[in-house]
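Missing here: one protein chain of the complex. Every other protein chain is in place.
Moving on to subunit A:
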């Protein structure tokens, strides 16, 4: 079955204290991870400066259904599709959905907003973002000890 990958950005429309919001995001990730296991989807969710950047990959129908759910979800605002392409392989094959919260240093270095505005809506930018998300995940264990990482292994 052909794989598709999708990357979108959105503004968080969550209400509450920082801890509340962290909890809500953790819930969203946990729920989507559970559903993704059933749907054969993998992906990652990066949140920085009030924005979500989420990558989803898997079968077309499951991606479409999940994305439609996101598009009906009022916890997001200004959902913007950055990339929707056929993919040869999964980038986030190990994670049914993983939450990346970069620490402040990382946020300064790579704000998602900057990343996406520089070469707006172009495949290069989307590719760069996806690569960044993956490297954030992989290097998490060693230098970026401050990043919190909640992951659900995809099996």
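Methods note: contacts are C-beta pairs under 8 Å (C-beta built on N, C-alpha and C of every residue); 3 or more make two chains touch, one makes a residue touch a chain; residues count from 1.
As a convention for this text, contacts and distances are computed from a predicted model.
Only one of "Diguanylate cyclase", "NADH-quinone oxidoreductase subunit D", "D-lactate dehydrogenase (cytochrome)" or "(2Fe-2S)-binding protein" fits the UniProt record of the hidden chain, and that name is "Diguanylate cyclase".
Subunit A residues in contact with the hidden partner, per the touch definition given at the top, are 4, 6, 60, 63-64, 67-68, 71-74, 77-79, 81, 84.
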